[in-house]
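The complex appears here minus one protein chain, its other protein chains still in place.
This part shows subunit A:
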Amino acid sequence: MMLDLRGVSVRLDSRPIVHEADLLVDAGEFVALVGPNGCGKSTLLRTIYRALRPSAGLISVDGDDVHGLSWPESARRTAVVAQETPSELDFTVGEVVLMGRTPYERVPAADEERCARALDRVGLAGAEERVYATLSGGEKQRALIARALVQETRLFLLDEPTSHLDIRHQLEILHLVRELGVATLAVLHDLNQAAAFCDRLYVMSAGRILAGGPPGQVLTPGLISEVYGVRAVQRTQLVFERLKGEP
């Protein structure tokens, strides 16, 4: 098991945010975490990559308790793609991607080669010298995915990676991550997208994980109305798909 959460609870300023969450991600799986705003899904994700400490429970990545690992070791196991813009400082794309090697010893030529390969893989070949802040939203996300790639981890965590993007770029990013084949836990906003892209999904509400499993079994009209307070209606509608051969 790549990621294994057992009874994880998180408090922020002594307020309980996440309550006894159990969650699994297997090698190569793409798992989505959905739920209404403020349900605690981002908090749970931040706890997995050690921005927060759990108040109870165990988080293991690749068999070890992450909060017991050294900082660089946990970063060699888990990479994060969030929406945080890197900086007010004018880092170049190459410098941003190279940051993915922070948990490793610096090996100059080989690291540059890794960056070039990763940028190539996300469709930004040769963009090393461009200033990150001048990229479009979709390009920024792809550069951050390249950074996660050079981190050479077996687990990706995505925190709403597509929320600022238009529909085409949203699909592009999700396709890209799926095709990488790395075990992924993604906090996603859009239920339709989550259902379309993930192998399994977990639904969170008010700090608890209510259900988990394949989207077809979990996303029932009953659960959606309970969690989101909206009625789910199944009808024929436009479905957006990426065109083949588009950049």
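As a convention for this text, a residue touches a chain if its C-beta (ideal position, glycine included) is under 8 Å from a C-beta of that chain, and two chains touch if they have at least 3 such contacts; residues count from 1.
Criterion: contacts and distances are computed from a predicted model.
Chemist: Tell me the UniProt name of the left-out chain, picking from "Probable glycine dehydrogenase (decarboxylating) subunit 1", "Iron ABC transporter permease", "Phosphoribosylformylglycinamidine synthase subunit PurS" or "Cation:proton antiporter subunit C".
Modeler: "Iron ABC transporter permease"
Chemist: Of the listed residues A:A75, A:I145, A:M204 or A:L219, which contacts the missing chain in the full complex?
Modeler: Candidates A:A75, A:I145, A:M204 or A:L219; residue touching the omitted chain: A:A75.
Chemist: Looking at A:D4, A:E20 or A:E112, which residue reaches the missing chain?
Modeler: A:E112
Chemist: Please identify which residue in A:D13, A:E179 or A:E241 touches the non-displayed chain.
Modeler: Answer from the full complex: A:D13 touches the omitted chain.
Chemist: Which one touches the absent chain: A:L58, A:M99, A:L176 or A:L210?
Modeler: Only one listed residue reaches the unshown chain, and that is A:M99.
Chemist: Over the whole complex, note the residues of subunit A touching the chain we left out.
Modeler: 12-13, 46, 49-52, 71-76, 78-80, 82, 84-92, 94-96, 99-100, 102-103, 106, 108-113, 115-117, 120-121, 125, 128-129, 133, 151, 157
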